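Every protein chain but one is kept in place in this view of the complex.
A and B are the chain letters, set down in written order, and residue numbers restart from 1 in every chain.
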Amino acid sequence: MAKYVMNRLFAMVITLWIIVTITFFLMHAVPGSPFNQERNTSEAVQQNLEAHYHLNEPVFIQYAIYIKSLATLDFGPSIKQSSTSVNEMIGRGFPVSAELGITSLIIAIISGIVLGIMAALRHNGAIDYMAMTFAVIGISVPNFIMATLLIQQLAVTWEIFPVATWASPMHMILPSIALATGPMAIIARLTRSSMIEVLNQDYVMTARAKGMTTFQIVMKHALRNALLPVITILGTLVAGVLTGSFVIEKIFAIPGMGKYFINGINDRDYPVIMGTTVFYSAFLIMMLFIVDIAYGILDPRIKLHKRGE
Amino acid sequence: MKKIVTMLLSLLLLIGIVGCTTTENSSSNSNSGSDDAKQEDGTKVLKLNNGSEPTSFDPPIGFDSVSWNALNNLMEGLTRLDDEDQPQPAAAKEWEKSEDGKTYTFHLREDAKWSNGEAVTAEDFEYAWKRLANPDTASPAAFLSYFIEGAEAFNTGEGSEEDVMVKAVDETTFEVTLESPVAFFPNLISNPAFFPVHKATVEENPEWHTEADTYVSNGPFKLTKWEHDSEFEFSKNENYWDADNVKLDQVNWAMVDDTNTEYQMYKTGELHTSDVPADLSEELFSDGKAQVEDQSGTYFYRFNLEMEPFQNQNIRKAFAMAVDQQKIVEFVTKNEEKPAYGFVAYGFEDAAGGDFREVGGDLVTTDADQAKELLEKGMEEEGYDQLPAVTLTYNTSDDHKKIAETLQQMYKEVLGVDVELANQEWNVFSDEQKQLNLQFSRSSFLADYGDPINFLESFQTDHSMNRTGWSNEEYDSLITKAKEETDEAKRFEYMHEAEALLFEEMPIFPIHFYNQVYLQNEDVTGIVRHPVGYMELKWADIK
Partner (left out) sequence: MIPERKETNQHLSDNLFLPLENSSYHAETIAKPSISYWKDAWMRLSKNKLSMAGLVMLILLVLMAIFGPLLTPYSYDHQVLTEGNLPPSSEHWFGTDNLGRDMFTRTWNGARISLFVGFMAAIIDFIIGVAYGGFSGYKGGRTDNFMMRIIEILYGLPYLLMVILLMVVMGPGLFTIIIALTVTGWVGMARIVRGQVLQLKNAEHVLASRTFGASAGRVIRKNLLPNTMGPIIVQMTLTVPTAIFAEAFLSFLGLGVQAPVASWGVMANDGLSVILSGHWWRLFFPAFFISLTMFAFNVLGDGLQDALDPKLRK
């Protein structure tokens, strides 16, 4: 096991390096420049700006410089916000995004799984239909519509919640709900579907025959196996949600890091593109690794590494 | 079957809620922005929205709208625009112009102070302006300094700092020599790029402008809090020379990037002003809630003269005349913009007191019949049986799309030409347009300073804003003459001639002039919005 973990950690560094390299050349291949703006500028001004950020050097040299600073975990300064370093941006934005993300993940996971189990137990019953309809709406109404509706109803019309910004726990409620709806619906759907499958397995039948209650069966036997697909998607979901949602953060004016992913690319702010990509990829790869470990814990039959290797 | 009906019904019900709530809302729009604006303890706190994190509060770096509104109220240049957009003495109490119009001598106020209590000196200005032109500063606004003798050479690396002709004669006397007589120089230097910086602070700490507690300013307000990417806060600057006339105690700036959200916050009283969401403008204008202020800028389209069929002047004119500007502003943008029939916007007075645009008159007209004739004539000249395919490109945005779709229909109806539409991500679009890869594309111009020459110099041969492949020697010489001319009446004459020539050849055609549409809490008064794009809070008050 220890060796397996070591191998995976080594692979992680290689994977990250490949991602960094591809992204670096990809972003320089895309047309545009960080200094394009609607307003007037002159050639000389553009050149001064490029020289200032070493963008006039050959791409390979820039790559070498970047890898060198990356080795010391220094992502460099943002070009658009010249007084801020990318490290600072992530340092400021990530805690906010993570706070919002964890809140909505808790909402999504708990309510999604409960909803899914209830629907599966009452397969083709009223609860099943309600839960499914709910899930359909949750998935097919995108979060920007959901968010705008929530604000309009609960904040403007009823004035129960503040409209936007990130000042108090009350400010967290609406964005958390808006962000949780989609994942919750997906988790509910997946839980229900694999639960129905598991409930028809022989060992569940046996348990039932032995006189265990439904609750006991679900908790002891079924849930464990039914959760596998949910765990699979959780890996990417956690990474995605915790590093911030551009749309939700924009609508609710939340100072998270979601906007850097999109704005960095729109502005061709090269250091921001690289910094956010490295951060997100590292986070994601870590989560996928944890998911693989979780497979083995949930189902001892799954072996990712050969014994004795 | 019962199941299906139940499920469909519940689906309908849920989606129905969405539908119903949206209808309800239109009626609840009426109670807006009338909450009591003043704080309970009587302090006057203005709540504004900056949209997003300012690029920089370092004057030569923050050269964009997200920095200007704040910067213009934190700092003060030699002049400040008044409520009629005319330059008035600010950090300078008076100035003289030499005979040849090239040398300006500014006399600074003795009581002009930095927020740390020290005096604003001529040396601070000299330092700041040289810093603007310094290539190492990498200021995007550096080209504005090119009016000063020696600045362009220094900025392009051909000259040295010593040769930039700005000089602190003594503590309060500041002398500038220009390349050519620039009549609008006092207006130009109200731009944040020309603001002073506190020399000692900048030299000691290059990062002085990144945090509130190290920021030193000389304007009506000082920066007291800056939570990056979240909000910032101004307080009245007690050291400001005209502090008695500053009525606000505090200004809170939010950073809300979404117009719908901004509007909703305005409605709940969390903001005192707001932009108008796209679909609401009609309603808010008819209720008399939305207000309009001019903005110096033009929404226009560029033809690419290096691509068929726009090498032909008559075809270009046909495409320009087929467009109904009035209809576009009335039914499509619905923002009460003024339709544009010339390139230079309203708001520039000549020596005789006439407005440049009104004197210049309409240089392009909407005329379907003539457009058709011109198209036929042009096609004949080029020997076309069929017009080469035309693609109209715009950078992605709902507003640009609406206008592009309308143009497409106008060309179909008036000229019988099927124009293809294409949209591109902003940065790609910008690159392609500069490289003359687009045949026919959406464009905009926003003035950097308040003079018609700023608009017209764009279309000189090889100017970075030209982007049409159009080149005309007579036009170039008219612009040069206008820049050299000291006599205002003559200068305007040259500019009118140049603009007429531009429309004679029609490498571009205008759609509308920009404006600033906003909602404002009824208790808030005295905010001045300048056409060049920044806001004045010095005289703002809350009832």
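In this section, a contact is a pair of C-beta atoms (placed from the backbone, for glycine too) under 8 Å apart; a residue touches a chain by one contact, two chains touch by 3 or more.
Because the structure is a prediction, the values reported are computed rather than measured.
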Residue touching the undisplayed chain, where the options are B:Thr55, B:Thr79, B:Ser139 or B:Gln264: B:Gln264
Hidden-chain contact residue, picked from the options A:Ile137, A:Ala155, A:Met172 or A:Val218: A:Ile137
Options B:Ser98, B:Asn245 or B:Thr396, residue touching the unrepresented chain: B:Thr396
Chain B residues touching the omitted chain (full complex): 1, 3-4, 7, 11, 15, 18-23, 25-27, 29, 259-260, 263-264, 277-280, 283, 327, 330-332, 396, 398, 401-402, 404-406, 408-409, 420-425, 428
Contacts of chain A with the absent chain, listed as residue ranges: 11, 14-16, 18-19, 22-23, 26-27, 29-31, 121-125, 132-133, 135-137, 139-142, 144-145, 148-149, 152, 186, 189-190, 193-194, 196-197, 200-201, 205, 225, 228-229, 231-233, 235-236, 261-262, 265, 273, 276-277, 280-281, 284-285, 288, 295, 299, 301-306
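Rule of thumb we're sticking to: only the chains that are shown with their structure count from here on.
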In the complex with chain A, residue positions of chain B that touch it: 3, 6-7, 10-11, 14-15, 18, 21-22, 24-25, 28, 53, 55-56, 58, 61, 63-64, 135-136, 138-143, 146, 152, 155-156, 207, 209-210, 227-231, 254-258, 260-261, 264-265, 267-268, 270, 425-428, 430-432, 444-446, 448, 458, 464-465
In the complex, chain A residues that touch chain B: 30-33, 35-45, 48-49, 51-53, 80-84, 88-89, 92-93, 124, 126, 129-130, 132-134, 136-137, 141, 145, 148-149, 151-153, 155-157, 159, 162-166, 250-253, 255, 259, 266-268
